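Here the complex is missing a single protein chain, while all its other protein chains stay put.
Chain IDs A and B follow the sequence of writing; residue 1 opens each chain.
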Amino acid sequence: MNRLVMLLRALPAIAAITMAAMAAPTHAASVVLVASSFPKEILSAYKRAFDRSSSEYRVEFVNFPGTNIVSYLQDRPPGSRPDVFWSSSPDGFRALLRHGLLQPAEDARNPDIPTHLGRIEVNEASNHYLGQAISGYGIMWNSRYLAARGIPAPHSWEDLAKPEYHGHIVMSSPSRSSTTHLIVESILQGFGWDEGWSLILKVAGNCATITERSFDVPNSIARGRFGLGPVVDFLAFSGKYSGFPVDFSYARPSVITPVSIGLINGARNETGGRAFMRFTLSEEGQRLLLRPEISRLPVLPSVYAANDRPAEYPQLAEVTASYLPTYAPDVSESRYRMVGAIFDQLVTFRHRDLAAISKDIHDIERTLRARPNQNARRAVVAARNLVFQAPMAEDDELLTRKALRTRANNAAISVREAEWARRTDKNMAEARALLTAAKKLAQGEQ
Amino acid sequence: MAYIELNQVTKRFGSVVAVDRMNLQINQGECVAMLGPSGCGKTTTLRMVAGFEDLDDGEIRVGERIISSKAKRYYLPPEQRNFGMVFQAFAVWPHLSVYENVAFPLRIRKLPREEIHARTEEALKHTNLYKVAQDSPEGLSGGGKQRVALARALAIRPDVMLLDEPLSSLDPHFREEMRFEIKDLQRRFGFSILYVTHDQSEAMALSDRILVMQSGIVQQVGTPLEVYASPVNRFVFEFIGLSCFIETRLDQNGMRIGDTPYAWPENIAPPVELVLAGKGLLAARPTEIDFVADGGIRGTVMRKVYLGETIDYRVLVDGTEVRVQKTRRTPGPAIGDNCGLRFSRPHWYPVG
Partner (left out) sequence: MKSYAIRSSVVKRTFAVLLAAYLLVFLVLPIVKLVIAAITDETGQLIRGPLDVFFNHPLYLESLFNSIVVSAGAALLAAIAAMPIAFVLWRARTRPPLLVELFGFLPLFVPPFMLSLSLQSLLGRGSGLGQWLQSWGDMDPGLWGLPSVAVIEAIHYFPLVLMLLIMSTAAYSEQAHATASVGVDWRRLAIRVFLPLGLPGLGFGMAITFLKTLDDLATPLSLGLTNLLAPQAFFRVSTYGAQDPLSSLMAIAMILISALAWLASVVLVRQGLADWERPLNSPLPRIRGRLGTGGLCLGAIGAFYLVCYSGVILTSIARIWSYTALPESYSFAHYASALESETQAFANTFFYCGFAAVLDVAIGLALAYAIDHAPDRWRRLLTWSIASLLSVPAIALAIAYLQFFQGLRLPLFDEPLDATGFLLPLAFSVRGLPFAIRACHLVLRNVPASYIEAAQFSGRSRWTVARRIVLPMMALGLIVAFLICFGVSAVDLSSAMLLVPSETEAPISYSIYLHMQSTTGRGTGSALAVLVIAFVAIAMTGVVALLRARRAAAPPIRRIVFPGTQTH
């Protein structure tokens, strides 16, 4: 039975390959087999367009997540592998390159696509994989929601910490969502560790809820359940261009990740593969990205000037300008798990308390703006410092070493987590006391 | 020459001996009923003959063949014994039509198509099921279902028919009809019958010989008349027909019920050893006790119940109740009357 399950599971892939093989004798080299992790809308749009444009080739897709592609390719002898890998997973491409499963495809490049967009390197240095689109990060909001409440649209991460957004933001946890992790890490690197955490905690304190999955952020904003939140651009745009009353703004500093396409070493149909790559990088292929259900950012600058571009589609310069120039992937990698763990202990698991304290702080500060009071002011600042602080220094030993998944390491982290949780509880209790005092002082003046 | 022979057949379930060294011969074309209360081992015996249970000792033969033997560790599987079997619960398969139910054993034996058809039709005709052959047995009455079961057993032309309480689940008026039908079929097809029942009248009506069992031990084997008229012990006496037991004190002159004396008439003299022991149990059929105007043992009529054709009396003799049954046409005493009782052919058993 297990074999049967496996077999049936592998059936689509096998069927595609068999179909390709059967087609081979009659129309030599006519089928291009592309392994990709993209959703159906994208693939079927490209298939329709490519098959129409090319008389020589037609394309078939096998659905493969980036994480499984290496073992899949290694299991097949050269000559019976798919031709092209197309994915937004930089890790997948790095792994393929390490294992020698890609071949350079310089000839597939579109000369009109620049090698650098702003400071972003589009292609791999030796053209083993080529940038096909880019994704940036920013803030998405529901215009009706904000308008109904008279809240202005935000433009930067710092905006999200403002009192008027309290209870209207929705975000996910970096331990649950890689896009949220990228956003959090870019804030940490852009603002510095301590400043960064302070900002993240303030934003989190303004959140109405912390969702388990990153998708739920654009979803609940689009439906108007919550007002705004940090989101990857194409999720916001696909909502916007599908007719939802939402909008999006790139916030600085941010990271940009490329979507890449590469030719597989040992491809069955190399020339066909190159033809498909050329197509995706061509003007026509790039323009497909602008479709509402796809809404990704092309790497070909001229496309942005096209007539069929939706109004207000983001400008390339605007996007690339938000790129964080000093972003260090190795730093991010070494503390990947710790950032998630800190966020969970301080925010995810304590979110209701954090939100309540945040609200108190906003309320008292509002009162104090009308009627200043030095002592109350000091108490609020002390409370803020207690709650909105990083739990450990940036040079902590746990952050700088690559945390391996050993039991000893896990145990060390678990002990730390328990410490943070206790400290968070203590800090919150103290902050609550300070705020109660501050409230009394502020009201006493009235 | 015995056709089926059970020799020292024994079956144990754990520490319980279900059947204890049983011997039985059944002749060709004979019908033997095994009679006894539930749990006496009669069904276990039947299942051993059928091949559903192994033997813990002894052997069973059919004709010259051994079909089960402990010593030889030989067991012929049930389906090769060529027996027919009918179960109390009918066991008529609800998802097959009447015809298919009957034809199933033949199909499974891979008989030629024409023969299956011929035999099935024959069995259906003889059991009056021909009209409902294509119906589902679910719609039939209990008697109808049991007929299907019978037809199914008949169709394989069995040497022996094993019937496990086949009539117990039927309405009383069906039972009688079915008895005759079974008997009729036996006459026509000539098979032997081993019949399990706890109903003595059924056993009497059907069988050539009756075997009475209790706690795994055979009590008596004989023709219905033998078993009824000469029960070997109190158990058999009580199990076959109505009975009335009276504890008596005995001496040279006669017997006493309580303190009421009764001088011996010739015909009811108890065995000597009981007289020597000074007490004995008098067993009489209520119909075999007569009222007499003078003499006899004296008692008072306490109750008189009309049961249709018969009248049931309870007569109190010095504290002991005696049950008497007389036909409606025999004149009898009224409630409260003093009357005399005479035992015509009592049996004597030791007390206790």
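In this section, a contact is a pair of C-beta atoms (placed from the backbone, for glycine too) under 8 Å apart; a residue touches a chain by one contact, two chains touch by 3 or more.
On a predicted model such as this, the values are computed, not experimentally measured, just so you know.
**Q** Given the contact definition stated above, which residue among A:36, A:206 or A:345 touches the chain not shown here?
**A** Residue touching the chain left out of view: A:345.
**Q** Which of A:133, A:222 or A:299 touches the chain that is not shown?
**A** Of the candidates A:133, A:222 or A:299, A:222 is in touch with the missing chain.
**Q** For subunit B, which positions touch the chain that isn't shown here?
**A** Touching the chain left out of view, subunit B contributes residues 50-54, 73-80, 83-85, 87-89, 91, 93-95, 104-105, 108-109, 149, 152, 156, 164.
**Q** Mind pulling the subunit A residues that touch the left-out chain?
**A** 1-3, 5-6, 8-9, 40, 63, 65, 68, 142, 144-145, 148, 175-176, 208-213, 215-216, 218-220, 222-226, 235, 238-239, 242-246, 293, 337, 340-341, 344-345, 348-352, 405, 407, 410-411, 413-415, 417-418, 421-422, 425
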